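Here the complex is missing one protein chain, while the rest keep their positions.
Chain lettering (A, B and C) follows the sequence in which the chains are written, and residue indices restart at 1 in each chain.
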Amino acid sequence: MSGSSIGKNFTVTTWGESHGKAIGVVIDGCPAGLPLCEEDIQKDLDRRRPGQSPYSTPRNEEDMVNILSGTFEGITTGTPISLIIYNHDQRSKDYSQIANVYRPGHADYTYHQKYGIWDYRGGGRASGRETAARVAAGAVAKKILSRLGVKILAYTLSIGPVKIDPEYFDENEIYKNPLAMPDRKAFQKAAEYIEQMKEKGDSTGGVVECMINGLPCGVGEPVFEKLDAVLGKAILSIGAVKGIEFGRGFGAAFTTGSQNNDPLTYIQNKGLVKETNNSGGITGGISEGFPIVFRAAFKPTPSIRMAQKTVTHDMQNTELNLGGRHDPVIVPRAVVVVEAMTAITLVDYLFQRILSRMDLIKKALS
Amino acid sequence: MSGSSIGKNFTVTTWGESHGKAIGVVIDGCPAGLPLCEEDIQKDLDRRRPGQSPYSTPRNEEDMVNILSGTFEGITTGTPISLIIYNHDQRSKDYSQIANVYRPGHADYTYHQKYGIWDYRGGGRASGRETAARVAAGAVAKKILSRLGVKILAYTLSIGPVKIDPEYFDENEIYKNPLAMPDRKAFQKAAEYIEQMKEKGDSTGGVVECMINGLPCGVGEPVFEKLDAVLGKAILSIGAVKGIEFGRGFGAAFTTGSQNNDPLTYIQNKGLVKETNNSGGITGGISEGFPIVFRAAFKPTPSIRMAQKTVTHDMQNTELNLGGRHDPVIVPRAVVVVEAMTAITLVDYLFQRILSRMDLIKKALS
Amino acid sequence: MSGSSIGKNFTVTTWGESHGKAIGVVIDGCPAGLPLCEEDIQKDLDRRRPGQSPYSTPRNEEDMVNILSGTFEGITTGTPISLIIYNHDQRSKDYSQIANVYRPGHADYTYHQKYGIWDYRGGGRASGRETAARVAAGAVAKKILSRLGVKILAYTLSIGPVKIDPEYFDENEIYKNPLAMPDRKAFQKAAEYIEQMKEKGDSTGGVVECMINGLPCGVGEPVFEKLDAVLGKAILSIGAVKGIEFGRGFGAAFTTGSQNNDPLTYIQNKGLVKETNNSGGITGGISEGFPIVFRAAFKPTPSIRMAQKTVTHDMQNTELNLGGRHDPVIVPRAVVVVEAMTAITLVDYLFQRILSRMDLIKKALS
Partner (left out) sequence: MSGSSIGKNFTVTTWGESHGKAIGVVIDGCPAGLPLCEEDIQKDLDRRRPGQSPYSTPRNEEDMVNILSGTFEGITTGTPISLIIYNHDQRSKDYSQIANVYRPGHADYTYHQKYGIWDYRGGGRASGRETAARVAAGAVAKKILSRLGVKILAYTLSIGPVKIDPEYFDENEIYKNPLAMPDRKAFQKAAEYIEQMKEKGDSTGGVVECMINGLPCGVGEPVFEKLDAVLGKAILSIGAVKGIEFGRGFGAAFTTGSQNNDPLTYIQNKGLVKETNNSGGITGGISEGFPIVFRAAFKPTPSIRMAQKTVTHDMQNTELNLGGRHDPVIVPRAVVVVEAMTAITLVDYLFQRILSRMDLIKKALS
């Protein structure tokens, strides 16, 4: 596993297993001069934290973050920022049952085959718990972005068959309901649907949508690090994500050029505008300066109470009965993870944008 | 633009503009001992070449590849392989019309804003022509993979509303029809649809599907370089791709855990099998050792003959009439590009797979 | 500061300041299957620890290492290994005197100018304390290398004017005397010399030599990552190192080709031998399979008791009287740091060596 870092100039390295002593993240390349305290980070961690609603696992982790390095008197110093979150709820007792079985939909089999050794406790490194470290780093990235006028907003677009109605889109609602849906009615229907799943011992998937506002034109490094390509990598690296699409996305494949091209118009006192945003705000892999929008598909939580067929480590067919209580849906808790991965990526490429022109370089160094 | 390289141990760097003197690619990290000649590469270039059917632009480029370094007596030496394709059809005369106008759906505006200078001739670096260099590198990657038992197969899944019927899937058909569709009937319908688009001066999008067979379990480097994440980046870096999904993809978001988990079963004389492949062959970001499948959505070619509203460089509203003849659909020519980007990515991560275990390292060095 | 990581496939990231809460290191890319416990690491940390002899600073840090992730039941799992060392001796009281003054020979001025903010407590990130994290990572690297038959041996070659006599070279002596000199007589003279420096309130520099045995031929990646180039970078990244040379080094510049070329001879029952080792075991940037030898020059400790002219942060000329007790020589404690940086580098390039040939790749994957 040598893929625990992401980012070229703003580099985020996570470490830690679900049931190890702690999880953490090192941020290298955070510029000096940014005010930063634990509270800045904690508020995003709290959004991801389990055990807060009937729709997530009751595992109770406080997820208190500690800044171990990289700040002096509340200001970043330009040196690496090390953040740590201790694991308190490390009950290993529950895992004897799965120590020798490959859970369907989980990474048990692939990790075991790849490494020849498998820390089965709570999914080890493959646990969703690892994303807490991403969220912590994302909070730092978001603070940088906010200073540069960039805002990221993610929310639950759909859960199972229940989709929000764009007409009733209400940003405030995202933070008010535990499913992070920007439409109160959709939230209520989705909550009902989740209750049904819980009763059956089943789980559901969903879609997260993310909007970026305020990002200037010119971000993204063709030809291999196009902005959509690197955002795609960042989002697809979140466990459970099975697809990503920008703007009209898969829908674009079924349209014609005259339908899908976004005409540009210049309007006095308003500047350049786009009548449509089929591109999702990125063309040629470079941000247009217009809002960016993408969607990520999350598969249903693989841990379900229903009985499942699978095999043991020594290839005996068996039936798995996980019992216990599991997240019936991962999507709401993943919203802030999507924001985090987006922020981490944007900081890196917004920084690189400076280096693409002699005039910007001269301005910075003058 | 500092994103012209991809890959850590098998590193591919492309260069060149549509109407410059040449385009090319440098492959660094190709292991020594691989037989390699121009013909190995040319055959994939020929699949991408324009002017071969009524469904692609009549621009006639021979796209003859030349190996400038990295082989000795027909064998790779472990040193960087430099491949060059000279541009012959560089008529700059046609471009006066678009020299001062931002074409909708093209990267004209974003490149100009990012760099402050814009090589408008044929789209410059943003031209689809750049993918010829990818295909050349991909041919080398595919040769390495074939020696290691890995096979990549991409094809057109749909064009506009016309989709192949899986029941009539015929691999040979992919190479027989100019739309690379593995279903003759679907090809015929799609051809008709494209003719309609051509008549209107419009264009169409489509979906490419890609299957990987023979890749061992254990490829992919969590947590940020999961196999789906890095394949996603590679594919999304192809111009015109607006979305990617693995296995059940976006469909998974609408299912339940009990529907979406792939049960594992051990069958005597057959080994481990999966009854379903909703995961698309990757779990936890690591290849399962089962077939991998993903789909990429391509937007319609942005160059259309129909009149379009847009602005000039000095922000005057104008109407663009491109005239000329353009690819009514990019999808069939993109099939081999999808294969190439897949191959380039797989080589890199298959190599890294070795380094993830002490026993494999010892075996290699013993 | 985005240079806190080193290594491509075996990646080491350090973090932490001298007087922060802790310092630490994340190792990403350590292969699975290596037995590893704290004791493996602690023994190298103890070699670097201050306060152990009259020749080092009396600051008393226990430097106890803690493995936070990456192992399971005493075996590495292939996931990132996070190591932490808490800082106990964080007395900030001593630093009021230097809070506003640039100490000559220290990085105070350059850090302050670069970042606009300066954690003056004990040198912050520029402190030699940061090397404890390198030593911890180096211990892991050395354990990997020992499994692959590679041995690294560093020692003090000279302190000020006192040099060891190669005739009396005794490897065991390195661990017996606190100056890590492989020659007892030289140690005694050097100890006397250091006593003189201490009395004067001055300090001394020295040279560390490092030998590598058992490294196979073929390690190093031309043309920019030649083995001497990457070892050079690794060693020059240690604070206080002002020069490095391989084999005959600077001496080679004064010789002739006939003197400096190492003739190769094949001897029955013995294999290929080199009569001389002017190359230092590396030719063309690739290990020869013969012993590698290099030397690193360390400047004298910049912290001295003698009065020094310098300026304050607001550019007032002043005289600095550091008082207190400082390492009169850094060299003996740096010996294990040289070993660590060498080991970290060798692991990375020994791994890459596998990827340079199709036959080795096939062997590993078969």
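The rule is simple: contacts are C-beta pairs under 8 Å (C-beta built on N, C-alpha and C of every residue); 3 or more make two chains touch, one makes a residue touch a chain.
Predicted model only: the values in this text are computed from it and were never measured.
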Of C:28, C:63 or C:130, the residue touching the omitted chain is C:130
Missing-chain contact among C:161, C:214 or C:324 belongs to C:161
Only one of C:114, C:151 or C:176 touches the unshown chain, namely C:114
Out of C:102, C:120 or C:187, only one touches the absent chain, namely C:102
Listed in rising order, the subunit A residues that touch the chain left out are 8-9, 29, 31-34, 76, 78-79, 144, 147-148, 216, 222, 350-365
Omitted-chain footprint on subunit B covers residues 1-5, 9-11, 13-17, 20-24, 26, 28-29, 32-33, 66, 68-70, 72, 75-82, 84, 114-119, 124-125
Per the touch rule stated above, subunit C touches the missing chain via residues 1-6, 14, 102, 104-107, 109-111, 113-116, 125-126, 130, 158, 160-161, 197, 200, 202-207, 217-226, 228-230, 232-234, 236-237, 239, 241-266, 272, 278-280, 282-289, 297-304, 306, 308-311, 315-317, 352-353, 355-357, 359
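By definition in this document, only the chains that are shown with their structure count from here on.
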With centres defined as CA means, the chain nearest the overall centre is A
CA centroids of subunit B and subunit C: separation to the nearest Å works out as 45
Rounded to the nearest Å, the gap separating the Cα centres of subunit A and subunit C is 38
CA centroids of subunit A and subunit B: separation to the nearest Å works out as 26
Where subunit B touches two or more other chains simultaneously, the residues are 222, 352-353, 355-357, 359
